[in-house]
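Quick one: this structure, given as structure tokens, is what I'll be asking you about.
Excluded from the complex is one protein chain; the other protein chains are retained at their positions.
== subunit A ==
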């Protein structure tokens, strides 16, 4: 082809690197060269360092805190205690869940690792020595680590609210009770279950774990006393909300606060909440007039900032003899730790747990969740999932397996029999959600075929026989999961965080020479927003993704948004991006028509230009249009080419997927080996297949960790037992299996580009897939339920309890 010939339409499309292109991540150049800029890289002149004295006890009265020796340590400038914060009313702070939380120990401590005093020093070394020199008189109190026991015990954990019979979410029936939250029709559900031909009942525990981002939480607070401006750099998944909260707490007007989330080294929900470290750094900076940095170490992070899960889910599922599900009942005892600091939309104290009917057409259902205080760290965040969705998916996918056992039926067949059919969408679930779109049977059949499901079952049956004959000590497990998520919170009418509606935003400026910058209210923590949002825009406005800068995280420049968690960035901010792009396009159309001297309606958009209808040789490229927007006086059109959109989604999106895990288990040692893992994801329109694959690999690896070993464990007196990486399982390349990824594509009907979100699907679907594989390996020997994590000794114990050790 002649070099001078104009590019073909396909070449122009490819040149944009828009939707569907596996564009390389633009972030990676700096991350792979060690040029990222994380909070701990922020170094301001005169910066001080603050760190905490933490409680060694899980429950104790704090009778005295002596700071004299600490203040003598060279470099130590101040030691803040609750007494110092009290005059500012900052010794306690509100939580996202309508509770309040101690910033520094106010008379007692309620979990091991709780913040007791804040030592401010010239550097982190002096702070560490200062911490060692603070003397605290503790008087130990009885410890409650079991939520069931807590609800019976005379021991009062929260003395501050002991007399309150009403909490933020209704009545409290015991001094350690937080709320009972219910959804669905309990009477009808009970009736369906009582009259059913088959009922399966099981307690399913999803253990406490931790999102454990590689970068721990931290911030740098800098109060400029001359101009009255407070700047806070921090590991914030929701910087704008942090600004609003900081303003409300400190009384500093919001325009005088600037919150900046620089590069964030993973969040997974751990960086949504507001922590004592932020408050203390801000106070210390206001007091000293100097910037103050606070950075958690690994143990602090695992012990004190937000955990995830810890749900005891008691389920009953009923069906006809031939396997049609007739009802689902679930009661959860939720261990929230010492303070209710769950990060959920205000009206949903159990998040979206009531998505627990999963992928199935269940006529009637009920969910009740009791929140309980214990002597454990607060949190309860969504660890790489939408609010409590992983718990819900695990619950239903275990109950399906248990029901299959009860029915003596193949679990794949039972699923297929009960899936919501493609023609039922939009589908309203018994617990009130409106599923936007789905085609579960197609995905399921594709998955079963891809792994040769029948062949696997035959092999498994042969293995069981060989095991019984004493020819092998390894069993084969086939872990099935079909999950449905609910992501993209969410419609402002029912979702808010501290009163802020959960919309999101995008602001675009197209520059005169045809490149652009877009700013969003979200913040990437590794998801690759700078790559993928530019692709959405490229397809919408015809400017190459490579010519579009994406910026997030600085509240002085980005439009207000609710941040990144719950797979909401693409469903909400991605939609705002497309909508803002469409505003740009609408204006560009007027400019093009003017330049081409035709009526507005006589031009149409074509990839990267507007062409005169019927005369494609007459066109103006977006670059030409952008230039004209700045250098020509166009009658009736303002100069410039900018747009902003605040998007309030009409509904959530409902990604789904089919995962299958094939696992070998050595019954004598409890050691497992994952032979195959197949993951089919349907996240609607696929913006960047390579980024999707990366997200799926990462999420599956976290799921592997959770299912097979990762946990936050306490002993009976509340000592945290898993606060280092020796005991808290983070898989390395060695433990991580090879994944096969696949997809179907069922667009969301209400999202401007049909995208649904994918970052969290693999965690939601992965955990039950791994766990079901373990259970399935022992199904032939009578196993119904064994709690996670399935680490070696617990797997060994399953075999032992089933009598497989002879």
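Please note the rule applied: a residue touches a chain if its C-beta (ideal position, glycine included) is under 8 Å from a C-beta of that chain, and two chains touch if they have at least 3 such contacts; residues count from 1.
Note that contacts and distances are computed from a predicted model.
Missing chain, UniProt protein name: "Carbon monoxide dehydrogenase, medium subunit", from among "Peptide ABC transporter", "Carbon monoxide dehydrogenase, medium subunit", "(2Fe-2S)-binding protein" or "Lactate utilization protein".
Of the options A:88, A:286, A:466 or A:713, the residue whose C-beta touches the omitted chain is A:713. Check A:128, A:155, A:287 or A:492 against the missing chain and you find that the one touching it is A:128. Considering the complete assembly, subunit A touches the hidden chain via residues 124-125, 128-129, 132, 297-299, 668-671, 709, 713, 721-722, 725-727, 729, 731-732, 734-735, 791-793, 796-797, 800, 805.
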